[in-house]
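Sharing a structure below in structure tokens format, with a few things to ask.
Yeah, one chain of the complex is gone here, protein chain that is, but the others are all in their spots.
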Amino acid sequence: MRLLKEKAGRTVMFILTVLPTLLLVLMFFGLFRKSRAILALKSFGGLLFSSGWHPLRGEFGLFPFLMGTLWVTAVALVIAVPISLLMAVYLSEYAPRGFREFAKPLIDLLSGIPSVIFGVWGVLVIVPLVGRIAPLFGRYSSGYSVLAGGIVLAVMIFPTIIHVALEVFSAIPFPLREASLSLGATRWETTRHVVLRKGSQGIIAACVLGLSRALGETMAVLMVVGNVPAAPKSVFDAGYPLPALIANNYGEIMSVPLYDSALMLAALVLFIVVLTFNILARWFLVRAERRAE
Amino acid sequence: MNKRRLVERFWKALMIASTAVVIGCLLFIVVTVIWKGLPALSLSMITRIPKGGYYLGKEGGILNAILGSLYLALGATALACVLSLPVVIFLNVYCRKRSRLAELTRFSFDVLWGIPSIVYGAFGFVLMVYFGMRTSLLAGIVTVALLEVPIMSRAIDEVIKLVPRELKEASYSLGATRLETSLKVIIRQCLPGILTGILIAFGRGIGDAASVLFTAGFTDRIPTSLGQPAATLPLAIFFQLGTPFPEVRQRAYASAAILTILILFISVLARVLSRRYTKHVIR
Partner (left out) sequence: MNDVRSHLSIRNLNVFYGDLQVLKNISLDIPDRKISVIIGPSGCGKTTLLKSMNRLLDHVDEVRVEGEVLVDGEDIYGPNVEVTRIRKKMGLLSQKPQVLPMSIYDNIAYGPRIHGHRDRKRLDFIVRNYLSAAGLWEEVKDRLHHPASRLSVGQQQRLCLARGLAVEPEIILGDEPTSALDPQSSQRIERRLVELKKDYTVVVVTHILRQARRIADYIVFLYLGELVEHGPAQDVFANPRDPRTRAYLTGEIS
């Protein structure tokens, strides 16, 4: 009887274990199948690089959205990478242990805050801020802009980059730092020439993971970025990243022909891009592990 | 040397500034949301559903969203639990160390973990259409469960991996089957860690908007069956933030405040649990 339970349990567990891989495959094919309708009519390259987004006319150029994603993500990285790395270095190399233990839970907390809440903050605080500083740069902006999206996105990916960077730094054995310090180097010189160099692969991985998280973030960016389907020409312009496109237009999906197919294609593109970057990041992490020894 | 000391001080100052920015943002966000939301929170707000018009009713509260979110997240987390826990146990107890299946499954989990929730939402939508379902609580539960599975699995895997071989061997040598060992020994040993993983996944599930956008719909009512659409707190915020009616906006702020407080509570709980856990298991 017990053996029967064992057998049954094992079979059930085995089936369930196969599911995740199956799910991954299903996701890809599900989205692909739905995209086929539009891919049958227009070439993939054509869709990616044409700029006209007029669904009612049957034009589904994805280019403005790719540009929107690029701009917002670039702004987010430019802001987030230096700040995150500096904080990670501080926590790892300079901060007293008490502060480190205090800060780490706070970082986790930041990473747990839902996207919409960031959106609320963005709308209440960042959008007016951008609107006010735009004239200083000679431009007019309502505040709903690539810059606002980038800032909010940057704050969202701080924890991602910091967390990975901290892991990378802590994998570097302490005696290596001691070797540098005992030559009379300052802590910054040690950090710069030894820690950052030894951890360089891992730092790249951290940034790539941050990038990948930024690419997929939907709600917060959606709420502050303006959602105008044209490629932005400055950070003060509105943008329309790919995830926002998908999220905003689900209501129209059923009414306009090919709309749902186009959106599923966008989701598929997002899926593949994020997947690629994630795998890239893991490759770098493996290299970092090897280097740290 | 002065130059070197200056350089050291310069970078250290930058580092401290960066740290202040990050922690400051966290505080800023929490304070802003609670500041805006707290005044809107009243007993009537959280015990009544909106009345009078499609999302735009000026009266009533956010009970629809609160209950909708709870039903959805609890259902999704339960489903995710059923899908994750057995798999993690299988990987750790039944699979050999370097088994291909284990590596493949863990790889799949890692990949799934990184997929944005909007893609889950889109996939959920594809499933819905395929099965001929309409936007409903069930569709939302399934989609969010799929979203939660990689998160929960990763957290639980970390914990179960740590169970020392000797403990398992002690159970086997008493004649227990692997299933019995898993249920009676391993899960009991790892219970706090498992609960932490469940909590973290729950927190993620209840706060996510993109996955329920297409699948759970939105409504002013409280769902009474799985087939009905359900309002959720994140969508309540999203839909109601941008309206010109201040009463409706108030509901958005109140939802935001409740959601934030809920998430903070879950995070603290998870941390307390995991600390109690590591106190026990120091080998």
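Per-chain numbering from 1; labels A and B assigned in written order.
Going forward, a contact is a pair of C-beta atoms (placed from the backbone, for glycine too) under 8 Å apart; a residue touches a chain by one contact, two chains touch by 3 or more.
These figures come from a predicted structure and were not determined experimentally.
The chain that is not drawn here is touched, among residues A:L4, A:A40, A:L136 or A:L183, by A:L183. Within the complete assembly, A:K198 is the residue of A:K34, A:H163, A:K198 or A:R213 that touches the hidden chain. Interface with the hidden chain, as seen from chain A, comprises residues 96-97, 174-186, 189, 193-194, 197-198, 291.
As a working rule, only the chains that are shown with their structure count from here on.
Of all the residues in chain B, the ones that touch chain A in their complex are 4-5, 7-8, 11-12, 14-19, 21-23, 25-26, 28-30, 32-33, 36, 83, 86-87, 89-91, 94, 101, 104-105, 108-112, 114-119, 121-123, 125-127, 130, 146, 149-150, 153, 177-180, 200, 203-204, 206-210, 213-214, 234, 237-238, 241, 252-253, 256, 259-260, 263-264, 266-267, 271. Only residues 2-3, 5-6, 9-10, 12-14, 16-21, 23-24, 26-27, 30-31, 33-34, 82-84, 86-87, 89-91, 94-95, 103, 105-110, 112-121, 123-125, 155, 158, 162, 186-189, 191, 209, 212-213, 215-219, 223, 243, 246-247, 250, 253, 263-264, 267, 270-271, 274-275, 278-279, 282 of chain A touch chain B when the two sit together in their complex.
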